[in-house]
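A short write-up of the structure that comes next.
Now for chain A:
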Amino acid sequence: MTLKKVIARDLRLALRQKTDAATVVLFFALTAALFPFAIGPEAAILLRIAPGVIWVTALLSVLLSLERLFLADFEDGTLELMFLSSLPLELVVFGKVLAHWLVSGLPLIVATPLIAILYGLPFAALTVMLPALLLGTAALSLIGAIGAALTIGARRGGILVPLLVLPLYIPVLIFGIAATDAGISDGAIKAPLMILSALLLGMLFVAPLASGVALRQALE
Partner candidate 1 sequence: MTQFCGQGLACIRGGRQVFCDLDFALEPGQAILLTGPNGSGKSTLLRLMAGYLRPSAGQVTWAGEPVFEDLGEYQRKICYIGHLDAIKGVLTVAENLGFWAQKGAPGVTDGALEELGLTALARVPGRLLSSGQRRRLALARLLVSKADLWLMDEPTVGLDAASVRRLAGIVRRHREKGGSIVAASHTDLLIEDAIALKMEDFAVDSLPEMVW
Partner candidate 2 sequence: MEEFLNMGGYAVYVWPSYGLTALFMIALTLSSLHTLSKRKRQLAELEAKRPPRRAPRTAQPQTAQPQTAPTQTAQESSSS
């Protein structure tokens, strides 16, 4: 059982159940399209809140799709056998998060330009927002994986994941929006993007480690 096999299998599973991936993107688009009804159609205001709305709805979409990340494999015994395989649990976590991000993170980024049009965002802003979202959704998936691993076997784990994970999402949110705002007002975009990638690299190390410990406890 190799890392390649884990990723390939998860992608195959996701592609055969397209509806799951589609619901994540639909949730993102619908929630983002909801705000103009609440706040009114004035272009100036919409432009001002566009980065915030897109990032928060993207964050919630990632969070929504994470709860099943380990639960399905835990319930049918696959996770138990993965623990026994020669592939360390940390790499299994990395593989599954990568597959999850490819299936749910990337479609969000593909859908973002459509939402940007709804909010009248200039095209130039997208050139900064998309890379920031690329880094951001990856970091969010990794942090969320820790929450998903910790709540396996917990009562009402689904509601618990946001409570555990949202405080840890705040730095990613702050620097994601900072980069996007800088992109719109063509300020200094390098600093926030650099910090965002630093957060991602940090989580690339911490998330598999923490999730691995959490999964081992769940398998006891």
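These made the cut because all candidates are chains of the complex that A comes from, given by their letters.
Note that contacts are C-beta pairs under 8 Å (C-beta built on N, C-alpha and C of every residue); 3 or more make two chains touch, one makes a residue touch a chain; residues count from 1.
For clarity, every value in this text was computed on a predicted model and none was experimentally measured.
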Chain A in this complex touches just one of 1 or 2, namely candidate 1
Which residues of chain A touch candidate 1 once you look at their complex with the stated criterion? 1, 5, 9, 12-13, 16-17, 75-78, 80-81, 83-86, 88, 219-220
